[in-house]
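If you scroll down you'll find the structure; I have some questions about it.
Removed: one protein chain of the complex. Kept in place: all other protein chains.
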Amino acid sequence: MNNTIKSNEQSPLYRFVLGLADDSVVLSHRLSEWCSNAPYLEEDIALSNIALDYVGRARMFYQYAAEVEGKGRSEDDLAYLRSEREFTNLLIHELPKGDFGFTMVRQFLLDAFYNLYLTQLVDSKDETIAAIAAKAIKETRYHLKRSEPWIRQLSEGTEESRSRIVRALEELKDFVGEMFLMEEWETSLVEQGIAIDRAALQPDWDRYIQGFLGESGIEFGDAQLQIRGGRNGIHTEHLGHMLSEMQYLQRTHPGMEW
Amino acid sequence: MQTLDKDEAVEQATFDQRISDEQKIEPTDWMPDDYRKNLIRQMSQHAHSEVIGMQPEGNWITRAPTLRRKAVLLSKVQDEAGHGLYLYSATESLGITRSQMIDALQSGKAKYASIFNYPTLTWADIGAIGWLVDGAAIVNQITLQRTSYGPYARAMVRICKEESFHQRQGYEIMTVLAHGTQVQKQMAQDAMNRNWWPSLMMFGPHDSESAHSSRSMGWKIKRMSNDDLRQKFIDQTVPQIEALGLDMPDPLIKWNEERGHYDSGEINWEEFYQVINGAGPCNYQRIKHHKAAHSEGEWVREAVRSYRQKQQDKKTENAA
Partner (left out) sequence: MSQEQLAVYEVFIRSNRGLDHKHVGSLHAESPEHALMYARDCYIRRSEGVSIWVVESTNITASQEDDIESFVDPMDDKPYRHATHYVLPDNVTGM
């Protein structure tokens, strides 16, 4: 069953690119919330860099989505003038930033996912998508290189830091399955060589995550599909609050230049 | 008057000679205690200003109206963090640690620019801050590139290079608003009016009232007086206000042909001292935010230290 408002009229390519754009903008928003709140100054600067990478990604994907849609909408129309039910990000991106442990665990799980995903997406037959992926994979490799030692030292640092990592994994585990859930329209794009079969990435992801955490004696089971709905506009309650904040100016003063 | 023993007198003479020859003082050089103290005070205050300054602008990162503005603002606030880092790093070369500086900030012993104790109420404040506050900071910092302490001067060179985009992005926001709808224009006028006086206050008290000014000038830590810098800022900003088509924030602003400068009204010094001494609209909130972030980060820093220790222990064990 298809729940997205107006989604039936939308082309698979548009939905695909839009989903990637929403993933990026939502995660960048959560990361940007760390600005002036990080454990120390160096980390504040580093987290902002990652947030900026994702804003950049969001802009490229939105611009392309707008082009694919062909209705003269801009990147900002897509980011600022769609409602909760029209946003199609995977849910893991929208969860509140939590403590530093939660943010880093989410980042680690996502970095590992994007590392596998983008490595394949660079070969997309759609040249624009391939070009964006080629830029993004460089960023993601660095992000992962950063998250790995963070997870290691927080897992093995103090009892408190370890328990916070374990708790974050617990809170996130219901949301990882959705990363590997293919939509029907997306499968048709895989057949055309445009999209990636995310379901096929899961064994590698499981193995990597379990292996890495296992070295610190932390268990994490296979990604099981628990909570789903993001790609169809069914979200957690958190997204609405995020959008009401993010879209406030555009909604309060419609149609203005900023 | 303190008497110097002979060695110290020689050191003092070498130091004085260096200052008068426009040579930089470097961290391992002998320097008078008061010079060191004065530097620590000014540089750490400068560093704290960058770091506390992240908050009022950070207040709008999640509400920036377009993706481009969001990216610009985030990278700008990130730069402020970077500038804080450069300055803490330069100050540490004087023999004080960053934790000591942070303690001084949080206990109220160290000050930061009072401008950051005012709230950013609308999006136009982001424009006004970039334009006026960064503009005022740049006027000051350009002269500090010639300051006598080497690490401070070098940090200033790097900071000035990076700041140039900050003021422009602010002015760009103001330009768009000033040429936008009536609502936007009002927003711009209001934000400029509110930020104008606090920006002028950034240059500190009148030269005649400034406790540290003349000594700092003698040591060439400061290169231009508070009032001269303030005048320079007013002179360069008034035409920019005219270009925006906004009303002057001060009715007394008027070109003075004889002086070759703009005349302007008197700052409300009572407000200035009130805010400096902790009674500004956001003083409490800014320090509270800083303390909360710092103490929430303690478990992370603790974990990092503990992990590091364990790794070192392992190494020693393996070597044994």
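For reference, chains read A and B in written order, and residue numbers begin at 1 within each chain.
Heads up, the rule we're going with is that a contact is a pair of C-beta atoms (placed from the backbone, for glycine too) under 8 Å apart; a residue touches a chain by one contact, two chains touch by 3 or more.
All values derive from a computational prediction rather than experimental measurement.
**Q** Would you indicate which residue among B:A47, B:A90 or B:L105 is in contact with the undisplayed chain?
**A** Missing-chain contact among the listed residues: B:A90.
**Q** Which listed residue (B:R36, B:R68, B:R98 or B:K220) would be found touching the missing chain in the intact complex?
**A** Going through B:R36, B:R68, B:R98 or B:K220 one by one, B:R98 is the residue touching the chain not shown.
**Q** Among B:S49, B:Q78 or B:S264, choose the residue that contacts the chain missing from this document, as touch is defined above.
**A** B:Q78
**Q** For the chain left off this view, which of B:Y35, B:W196 or B:Y307 is in contact with it?
**A** Counting the whole complex, the residue in contact with the absent chain is B:Y307.
**Q** Touching the absent chain: which residues on chain A qualify?
**A** Chain A touches the chain not shown through residues 40-43, 45-46, 49, 145-146, 149, 153.
**Q** Which residue numbers on chain B touch the omitted chain?
**A** Residues touching the hidden chain, for chain B, are 28-30, 75, 78-79, 82, 85-86, 89-90, 92, 97-100, 103, 154-155, 158, 162, 298, 301, 304-305, 307-308, 311.
Simple rule for what comes next: only the chains that are shown with their structure count from here on.
**Q** Distance-wise, how many Å sit between the C-alpha centres of chain A and chain B, to the nearest whole number?
**A** 36
**Q** Can you check the complex and tell me which residues of chain B touch chain A?
**A** 51, 54-55, 58, 61-71, 74-75, 77-78, 81-82, 84-85, 88, 123, 173, 176, 180-181, 183-184, 289, 293, 296-308, 310
**Q** Enumerate the contact residues on chain A facing chain B in the complex.
**A** The contact residues of chain A facing chain B are 25, 28-29, 32-33, 35-45, 48-49, 51-52, 55-56, 58-59, 62, 75-76, 79-80, 99-101, 152-154, 156-158, 160-161, 164, 245-246, 248-250, 253, 256-258.
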